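What you see is the complex with one protein chain gone and the rest in place.
Presenting subunit A:
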Amino acid sequence: MADGLAIISVSNLTYQYAQSEAPAVNDVTFDVEAGDWVAIVGHNGSGKSTLAKLLIGILAADSGTIDIAGTRLTEASVWDVRETIGMVFQNPDNQFVGATVADDVAFGMENRHVSRDVMIRRVKEALLQVGMWEFRDREPARLSGGQKQRVALAGVMAVAPKILILDEATSMLDPEGRSDILNTIKTLKQKLNLTVLSITHDIDEAAQADRILVIDDGRFIEEATPQALFEHGSDLIAMGLDVPFSAKLTELLAQRGVAVPAHYLDEGSLADWLWKSRLTK
């Protein structure tokens, strides 16, 4: 894995909160290659969000190292590292800094001393990318949760990071807003060759990933492709993930004595399989 392409490289990372008895993140090692989409899943309290805070230097690790785009994360380099990372958090309300949509998108650029002419152009570009340009003068109180997350995404895109970290960015949205955001992210990822690290409970979000890392009690317990992971069927629930619809259906069919294939099928291939199995009957 460590073939030199890794844009995020974490090794033996450990962090313990002052008040707690066990480390929240315990000897975690992983690499993310440039252009990959990696999902980190785990149930509540498994250390996912702590990991996210460690990655952008909000928390300082007790031991272990983090290298991001070739820079070792230290107290001195933390601001340089943050330049390369964009982060979308969970609560749409609590990350909306600007008084209006356009102001919020500009916030990151203001911090980076971008000149006003460039800012005006990039605010427009970013808002067009996420489909929020006609809302530019709206105040956050007049937007839906999904729209606020799209604005948060635009704010991140305006500063053109190499890495996008989603810290449960879709967990407070309704299903429609969720798939909306995920589609936007997918398009952006392709267009800008982003590396995406998504920390999530959401099955659809995890299914978008190239790789899934399962974390439990601060340790990585499994690393797999979504295909391989979803074969666990109902064990997924213990990992803090939902079971995909097609896996649920497969299991129910198996209970009724239908000889279903043992490996995981997504909805499309399950439909194909059902379709073919009827033909042969």
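Just so we're on the same page, a contact is a pair of C-beta atoms (placed from the backbone, for glycine too) under 8 Å apart; a residue touches a chain by one contact, two chains touch by 3 or more; residues count from 1.
Methods note: contacts and distances are computed from a predicted model.
Engineer: I notice the complex is incomplete. Of the names "Multisubunit sodium/proton antiporter MrpB subunit", "Energy-coupling factor transporter transmembrane protein EcfT", "Light-independent protochlorophyllide reductase subunit B" or "Protocatechuate 3,4-dioxygenase subunit alpha", which is the UniProt protein name for the chain that's not shown?
Structural biologist: Missing chain, per its UniProt entry: "Energy-coupling factor transporter transmembrane protein EcfT".
Engineer: Based on the whole complex, identify which of A:G47, A:G108 or A:G177 touches the chain you can't see.
Structural biologist: Of these options, the touching residue for the absent chain is A:G108.
Engineer: Among A:T14, A:T29, A:T71 or A:N91, choose the residue that contacts the chain missing from this document, as touch is defined above.
Structural biologist: A:N91
Engineer: For subunit A, which positions touch the chain that isn't shown here?
Structural biologist: Touching the missing chain: residues 53, 56, 58, 79, 82-83, 85, 87, 89, 91, 93-100, 102-103, 106-116, 119-120, 123, 139-141, 155-156, 159.
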